[in-house]
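A single structure is presented below for examination.
A protein chain is absent from this complex, but the other protein chains hold their places.
And now, chain A:
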């Protein structure tokens, strides 16, 4: 019964990943037999300034996007939990971006932040704020990518936190109320500790998924200007499909896999320890 699932995963994911490891130890290109070169590709990737820039960009985006999402998701979840009018409609509205494809989202945000005539640009100008020059200024480009990713993925973080918040029994708040706890104390002593596991899970998943960010960057800036807004997945794509350097691309791929695993391990262990600490 599990055979179909394991076969699909085995042939489409596991075998390719192992093959990528072999590729990463060779030099190869289209129509060329791979030649074994040991860890040369890793050395080459790790000494490529473009790789380090892509890594830095990825880290910045992941940290900004995931933590902003957690804060916003927590805020919206608590807003919903405090009782709001027309809840089903509001829920549908908050979930709506989940249905939007990356390309449609890029069309929307690119239009709103159009340098000459976009509405968001006009609003920024109206308040005397500087224009987001995302096509020229790499920092601004990354900012727009971050805004877009937050917009697309907030529904996920929100749902996890909201479900966890609903699972907190009402009596706890009633008891806190009786003991004279202020709303802030209720948040600090009841809501936050009980939401922590869900927040860690949301964070872990979003770290891993934000780390593979490709489409938003590729469609919005293409990694430009001058490769300054590249993230790791875009770097990998360019190595493989533009420069036909499958060896270095594969090495980048394995670095991505290892980084994802390390991220996950660290958090899973942390999660484990925390659960153990509260049980003891």
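Going forward, a residue touches a chain if its C-beta (ideal position, glycine included) is under 8 Å from a C-beta of that chain, and two chains touch if they have at least 3 such contacts; residues count from 1.
Quick note on the criterion: contacts and distances are computed from a predicted model.
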Undisplayed chain, where the name is taken from the UniProt record, one of "Hydrogenase expression/formation protein HypE", "histidine kinase", "MFS transporter" or "Binding-protein-dependent transport system inner membrane protein": "Binding-protein-dependent transport system inner membrane protein"
Residue among A:50, A:151 or A:187 touching the omitted chain: A:151
Residue, one of A:173, A:187 or A:237, that touches the chain absent here: A:237
Among A:99, A:178 or A:226, residue touching the chain not depicted: A:99
Given A:20, A:70 or A:176, the one touching the chain that is not displayed: A:20
Touching residues (missing chain, whole complex) on chain A: 1-2, 4-6, 8-9, 12-17, 19-20, 23, 30, 75-76, 79, 82, 84-85, 88, 90-109, 111-112, 114, 117, 119, 122, 151, 154, 156, 159-160, 162-163, 198, 201-202, 205, 208, 211-212, 214-215, 218-219, 233, 236-237, 240-241, 246, 249-250, 253-254, 256-257, 260-261, 264
